[in-house]
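The next block holds one structure in the form of structure tokens; read it before the comments.
Every protein chain but one is kept in place in this view of the complex.
Labels A and B are assigned to the chains in the order they are written; within every chain, residues are numbered from 1.
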Amino acid sequence: MTTEQVVPIGSADDIVIAREAGRDLAGQLGFSLTDLTMIATAISEVSRNMTSYAGKGELRLHVESRNRRSVLVVEAVDQGPGIEQLEHALEDGYSTSGGLGLGLPGARRLMDEFEIRSVNGTGTTVVMRKWAPPRV
Amino acid sequence: MTARSDASVPAPAVHDRSTEALLPQLVQHLRQNRTVLREEWARRITDARLLTAMTPEEIFSEATAVYDNYVEVLETGSVEALQDYARDLSERIIPRGVETEEVLGIVLLLRDVLARSLFEKYQSDFELFKSVLDAYEPAANRIASTVGVGFVQERERVIRQQQEAIRELSTPVLQVRERLLILPMIGVLDGQRARQLTEQLLGAIRTNRAKVVVIDVTGVPGIDSTVANHLVQTVEACRLMGASVIITGLSSEIALTLVTIGVDLSMMTAVGDLQGGIEEAERMLGYEPKPANASPADNL
Partner (left out) sequence: MPIPILKQGSFLIATIQSAMSDSDAQRLQDELMQHVGRVRATGIIVDVTALNVIDSFAGRTLRTIAHMTRLRGADTVIVGIQPEVAFAMVQLGLTFEDVHTALDLEEGLAYLKRRTVSGDSADDH
């Protein structure tokens, strides 16, 4: 079982690739169909966000183990200009690029854990986690 | 390392009393006395009234397997085979009502039986005996803990499965008419349960090709904002699937919670009680509503 993957995100077409990669990996961890859809949607949103703000970046997937459960970890890393108003970016409806502004707050609702670090001029890293169901 | 076949002759006064040197001796001793020690152990289990759910033959058979696994752990230092056995044993005995304390009890009894046997063998040389215990005790404790943990984990897994089965059974998405579903929500809901209900409802909309859903919250004493949000999201998700939603049984407390979290109640179709909600749904579907307790004098 592959436990790590990196998908370069350079254009909108890569977003679909990233989603499917996330879906495949999550499928191996026993997530329900609803969870798979939520994960794929969250990946889509953060990848899209990267292409809007930074033009390109990487979508990284790996699996952690905590308390005998598997955790899917999704990281969106770019070296773009950074998000200036982080608090605003996490509010619904706020968008500087003319979109619906749902991306980051939406992704946060879809996943269990969500962190974002952004430094002006250096780049942005979004880390999201979702806990797989206990092995029954 | 020389092997001794006679248990009453003390071990030679070897200078090497390290655990690495002594463990093979222990293993040898336990193998040689396998029959005697297993029988004693089985007898003690019965005396202690453990494993009463099993027959003497079954007890002896499991005792043999545990004993052999025990010796293997001492020999190899690896608990993997023991873990597998513990899981397998647990799977078999849990349905028969064996309790955790019984499982721990028998493992500890074996530890005692073996310790006494070692005492008999090494008692003439107390220093050597202490070294033997230094080698034996950590391994024996690790074994007890492995078996105990394995059993408990298996129990937890079984309990989770049972809870899941109960949840499945107790979720009522009812189809009362063609294209009409009712979801009575009962009791206190937590976020996870609310989410599960939503998933089941959405699946039922597809399966039943429902056009109207009546969600009755009469049986829900109060909801916090998390569950209120779930309710709103459920309504929205149903709409995305082309089903209209009628909420019934909204108490003033719940209505207040919804308003407080910013829900526009005018966006929801709410009807006082379940019966009224069903009738409204039937009207929406083009059926003639059949009032349940109608008498000629009733005004609807």
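Everything below uses one rule, namely that contacts are C-beta pairs under 8 Å (C-beta built on N, C-alpha and C of every residue); 3 or more make two chains touch, one makes a residue touch a chain.
Everything numeric here is computed off the predicted structure, so don't read it as measured data.
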Quiz item: Just one of B:Pro56, B:Gly97 or B:Gly203 touches the chain that is missing; which is it?
Solution: B:Gly203
Quiz prompt | Residue touching the undisplayed chain, where the options are A:Glu4, A:Glu20 or A:Glu113 | solution = A:Glu20
Self-check item: Candidate in contact with the missing chain, chosen from A:Gly30, A:Pro81 or A:Gly106
Solution: A:Gly106
Exercise. Give the residue, chosen from B:Gln233, B:Ser251 or B:Gln275, that touches the chain omitted from the document.
Key: B:Gln233
Quiz item: What residue numbers in chain B mark contact with the hidden partner chain?
Solution: 198-199, 202-203, 205-206, 209-211, 233, 236-243
Quiz item: Which chain A residues touch the hidden chain?
Solution: 12-13, 15-16, 19-20, 23, 33-34, 36-38, 40-41, 44-45, 48, 92, 99-100, 102-103, 105-107, 109-110
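The rule is simple: only the chains that are shown with their structure count from here on.
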Quiz prompt | Centre distance in Å when chain A and chain B are each reduced to the mean of their C-alpha atoms | solution = 32
